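Every protein chain except one is present and positioned as in the full complex.
The block that comes next holds chain A.
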């Protein structure tokens, strides 16, 4: 019997050479998309977080490189569009992206080159999961990681509209949506995320959310001592806080950082979609099975047509009635 892997508290340690049992199991799933009556998780884990300290980031893209290597994705060799942001956008082959913005600070007169690593924020209250109609295709573990389970993804793209940060991307070839997993496969065996491991300046650090928050506060103090009076932590409460969060030099102006939303919230459409969302979700218990089969046979992009949706609603209304309302709390 191999030992269970400890929960990682840093990304810089080297892997154990002993065989380890993964520490993330179904028992640690605290939320799952379109899954009514999900059993209470029996495995309670300490909340983890990745802190991205923009003031220490040198924009080297080692995180992008490590991400592509670890996840075995193949970002396209594109073109230069006149900026340093490459590829030009997140994609199903590039889960994280350094976004570069040049800003002339009117107070100091100084130019600032604000480089933000974009990617999934792992919201405590994940809009993607709420919007997802495919049972179990999006799960949240008790340590805070929000993970996509592509085997169960029906490729409807609802999670994309559910995300207040515009992160998930549809694969045009595999017809499933993907995003940063916070390296749940690495975390499960005691390792931190690949991006944090690769970051040469430790602008990206990983550990428990409490430790990362304490570290972030020391970084804010350092920045304030260097004249960044409005330095602060970006851990937006509109989505319940996030498990990927930032230290910003100008926390009062998050939009400077390539349009980081000032007060992200789950779209009212998704929140207000209680009936339909649930309806689609639950209908998908049936649909997903069909969808998966069709998907694998035809390999076409899966979208939920208006007909599908109304059919699903009817199905749900007829068969499940009030029971489905429970999922609204998710």
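As a convention for this text, contacts are C-beta pairs under 8 Å (C-beta built on N, C-alpha and C of every residue); 3 or more make two chains touch, one makes a residue touch a chain; residues count from 1.
Assume contacts and distances are computed from a predicted model.
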Chain not displayed: protein name in its UniProt record ("DsrE family protein", "Formate dehydrogenase major subunit", "Response regulator transcription factor" or "Peptide ABC transporter ATPase"): "Formate dehydrogenase major subunit"
Residue among A:46, A:222 or A:259 touching the omitted chain: A:222
Residues in chain A touching the chain absent from view: 55-62, 64-65, 68-69, 74-84, 86-87, 94, 102, 104, 110-115, 200-203, 219, 222, 225-226
